[in-house]
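All remarks here apply to the structure that follows.
Every protein chain of the complex appears in place save one, which is left out.
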Amino acid sequence: MSDRNIRLESAEKRAVEDQEVEIVERKGIGHPDSICDGIAESVSRELSNLYLERVGKVLHYNTDETQLVAGTAAPKFGGGEIIEPIYLLIVGRATKEYDGEKLPVDSAALRAARDYLRENIPELDVGTDVIVDVKLGEGSGDLQDVFGEETEEVPMANDTSFGVGHAPLTETEQIVLEAEHALNGARYGDDHPELGTDIKIMGKREGDVIDVTVAAAMIDQHLDDVDDYIEAVESVREFVTELASEYTDREVNVDVNTADDFDDESYYLTTSGTSAEMGDDGSVGRGNRANGLITPNRPMSMEASSGKNPVNHIGKIYNLLSTHIAETVVAEVDGIRDLQVRLLSQIGRPIDEPHVADAKVITEDGVTVADIEDDVVAIVDRELADVTEITRRTIKGELTTF
Amino acid sequence: MSDRNIRLESAEKRAVEDQEVEIVERKGIGHPDSICDGIAESVSRELSNLYLERVGKVLHYNTDETQLVAGTAAPKFGGGEIIEPIYLLIVGRATKEYDGEKLPVDSAALRAARDYLRENIPELDVGTDVIVDVKLGEGSGDLQDVFGEETEEVPMANDTSFGVGHAPLTETEQIVLEAEHALNGARYGDDHPELGTDIKIMGKREGDVIDVTVAAAMIDQHLDDVDDYIEAVESVREFVTELASEYTDREVNVDVNTADDFDDESYYLTTSGTSAEMGDDGSVGRGNRANGLITPNRPMSMEASSGKNPVNHIGKIYNLLSTHIAETVVAEVDGIRDLQVRLLSQIGRPIDEPHVADAKVITEDGVTVADIEDDVVAIVDRELADVTEITRRTIKGELTTF
Amino acid sequence: MSDRNIRLESAEKRAVEDQEVEIVERKGIGHPDSICDGIAESVSRELSNLYLERVGKVLHYNTDETQLVAGTAAPKFGGGEIIEPIYLLIVGRATKEYDGEKLPVDSAALRAARDYLRENIPELDVGTDVIVDVKLGEGSGDLQDVFGEETEEVPMANDTSFGVGHAPLTETEQIVLEAEHALNGARYGDDHPELGTDIKIMGKREGDVIDVTVAAAMIDQHLDDVDDYIEAVESVREFVTELASEYTDREVNVDVNTADDFDDESYYLTTSGTSAEMGDDGSVGRGNRANGLITPNRPMSMEASSGKNPVNHIGKIYNLLSTHIAETVVAEVDGIRDLQVRLLSQIGRPIDEPHVADAKVITEDGVTVADIEDDVVAIVDRELADVTEITRRTIKGELTTF
Partner (left out) sequence: MSDRNIRLESAEKRAVEDQEVEIVERKGIGHPDSICDGIAESVSRELSNLYLERVGKVLHYNTDETQLVAGTAAPKFGGGEIIEPIYLLIVGRATKEYDGEKLPVDSAALRAARDYLRENIPELDVGTDVIVDVKLGEGSGDLQDVFGEETEEVPMANDTSFGVGHAPLTETEQIVLEAEHALNGARYGDDHPELGTDIKIMGKREGDVIDVTVAAAMIDQHLDDVDDYIEAVESVREFVTELASEYTDREVNVDVNTADDFDDESYYLTTSGTSAEMGDDGSVGRGNRANGLITPNRPMSMEASSGKNPVNHIGKIYNLLSTHIAETVVAEVDGIRDLQVRLLSQIGRPIDEPHVADAKVITEDGVTVADIEDDVVAIVDRELADVTEITRRTIKGELTTF
């Protein structure tokens, strides 16, 4: 056992699953805020890989500030068009020169954004529907120095920051998360080209009744008329209702596009499948936390993880790591109903030695904290020791940040 | 008593003041994220007033997306200079025409930003040190219709959203909040022109020991050399230490600018008093919550309140209102050690009738929830009924959002 | 014969071909100014066609202000890269709404620019090497009204403006023009991928000696080393020398890339074949006149023809038309050594009735002005009557503007 400062204590409250009211939200990948998160993180990966390839280590950068300015569209059944393009500004700092060699960070950022959009929001034609611009400054001299060491070593914390993770997900959380994944994934999406990527799902549980509210942008060219639209909305409703039953035995009510007003011929109809085409701006860190959800019932970090440097940005690393630790502990140790892991950094100490690693557990009936304490602490210790794995997996794109 | 759905229950956990570890943070008004919050909110007020003056009611807008791209500076003792300007992009939607009359929303937004900067970050010369740009689109047609009613009526909730507020502040929270106010206010600032506005304060309490870490940008032209700098840092340390003692009897340790490295001649020295001049980008909603703090020990809303339309943006209104209700209840009712008020909206119902108004209380020793229930519920009911007062006070600038 | 005010007079000076010193210049299609001209004109064609397709007539627009901000590149033998992208801002006015229908002018402009670049400067990867942005405002209300008539009618002149054209080209003019066409065309380009599109040719004739100076951007990926470069330069020199001999019997000296400094390893080496990648900005109307040349020995119009509305912009139409008339006259009438045609508009009169159509001729030996006057005037009259053909051919892309 290491001498890391790891604490396990009882949470002394009810598990979120057992609280009276629970609220959960997820913004799908086509939501303007998520588009920004996705681009910021993809730019980050591209820069990490560029630096690794060119100079053998990741240099200083932070690209966590993409701003999306909504466009104007004229959707109509059968196929409308985008009138004014979406404007995307990639903002951040990056090291532009190393050992006398200039590094193409701007071009790399633009390429990453374009590739991300083509892969994830293919309905948007980059260059005509979306203008991608970039303003990457150079970081301050001091910060650039910090990255002199090789990435194999455990870097020092450069800030006082913290991360927090939870496991397991509640039923409501699972429904919200998995519904968006399924709708935007092959399971539903392959047969439903009319469903856009901008899907916002809110789950609200009061006691044993779960209300799931879905706002789903429909794509005009795949819908001939309002009947098609109604059918598409109903199809989403049925799908989510069925999917929810895989995760809960509670009563589930699903509503889709409740803001539609058929009298006013006002539907959630889009040309590109995202509200970014018309009126909804977006930016990084305003949506999902690192576990993919917004969970007001749980402590959350305000940190925008997407786009941050995964080598030394302690807030990003600790958010991803604490989530990973919580999930790992729950997977390996029986008897846990709710676990929160919080990591607090200390400036100037290696990041595998947090100031406090603070786990709050709610055990299942018949299990005590003492029963599981050694196992939990050992796992926390092991995963902390392996912190640089978080960096490696983030660079490879194996971990999501939103 | 109304038939509003107001619930009061015991929080069934320890008050934050009594938890083992507590973390609190505040980004001062000159922090890049706060600059964006401040501008977004000031643009919002300007637009509200423009619409009221021109057409007698507040039209549709949302200006909650200001993006700041950091500049480049060359600070030096005795006075350095800004080399490349900060770039500020005001983003949002606004109604640009009403009844055939064009409304100068872009010019109003630019004026608001300029006036805000001159008032709050006077060291920045707008136009040379800062470029302020603006991209305000028109909202979707549907949304514009929503605002057809007069603002005197209680508007309908246009989204499912929630707000959360707490009272009273813990000692650590008070110290963090008041220290920034005092440092940036007349109490300290008047005699200390060398202290910049970009002050970030983190409070960490473990048991009965409070560590306060201050990162304070110093302004070069008021410091002749490193000795002056050291003196300025020490002065902040002493001031905060003394101020903290007004709020707590616990042990308080204050550190200021811990990242300085005197061997490398690396100090937190700036030309303008904000790190936005060199390397730190910013955007709206990434910093302080509506009560001025980031409080990971408490449930927080991810909603960016700054810049949102105060007439009908339910997330903004409920964040401000729940904070106001919590403070009012604690001020009027004795025996409360910790109170959380959460408001959940329901689309299509008047905003003074939330789906749930959900208060969780921790009473002081000798007081039961039953003792105070009627009083608390009555106050919540009264303040909900008066919800449009939140709008009015926000437009007048009497409520802060960050 | 019409009653158009057509005058033919003797020029009373020596033909340019016979003057002692003659200077001629052409900026090739990859020159930053020509890139802007090309994009502006291609945006103009796209908008004309968009309007014709959607509403049956060309609405008000002017897109004659594209601005190019150079990028940064790191060329090297064997293949370098672009570090910071070129930024292209399309500027102008366009009608965005007609009869309640929104028209996608921004998207159309972006598409036109992208297509133009892909077709003409294929070495630039649009989206990573070039950012294309657009700011198209709405014209003033008055101007929009002007276009209410059908395009079949002859529109009224909306400005006092003039155009000027010449024929035939001198030997030096032909050499400069044709050399660029051949180098950038199939004749040379197909076998010489190492030659970029940014070719600037200056011809200077003193008496019977013609000096042709070529600045030709070479593309790094097709050149392994400096020997390859030297060979590529020499190849251009030989080609232009040979081509020149097709147009003149005078002595011709050709210099290519005279600014190279082999001692300093300073060559005209680029990654993309245009100096826009590194340091050379560009804008519309700063380069070639409507006949493809800059000819200080001849009167020129300062009008930027590229991007102007070809339906009613009198400066553009008269520049194209006067050039066309001069060429037609010289093709159909024998005995002309030098002809200048100048058209001056009069506000409020149909554009086929210029205030003055003023032709100055220098006849060949043995021919008098009187000999050819009737023929010349008849042709001028005929072509003026057919002025809308200029508009039609411009929209079809059959006429070049730079």
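Assorted remarks:
Each chain gets a letter, A, B and C, in the order it is written, and its residues are counted from 1.
By our rule, contacts are C-beta pairs under 8 Å (C-beta built on N, C-alpha and C of every residue); 3 or more make two chains touch, one makes a residue touch a chain.
In this text, all values refer to a predicted model and were calculated from it rather than measured experimentally.
Which of C:48, C:170 or C:297 touches the hidden chain is settled by the complete complex: it is C:297. Across B:37, B:129, B:220 or B:381, the residue that sits in touch with the chain not pictured is B:129.
Only one residue from C:6, C:35, C:58 or C:91 touches the chain missing from this view: C:91.
In the full complex, subunit B touches the hidden chain at residues 72, 74, 81-85, 87, 96, 101-107, 110-111, 114, 126-129, 131-134.
Although one chain is not shown, part of subunit C still touches it, namely residues 9, 11-14, 20-21, 23, 62, 64-65, 67, 69-72, 84, 87, 89, 91-93, 135, 137-140, 142-143, 145, 158, 160, 162, 164, 202, 204, 206, 213, 258-259, 261, 264, 266, 278-279, 281-287, 289, 294, 296-302, 304, 342, 344, 347-348, 356, 358.
Rule of thumb we're sticking to: only the chains that are shown with their structure count from here on.
In terms of their C-alpha centroids, the spacing between subunit A and subunit B amounts to 24 Å.
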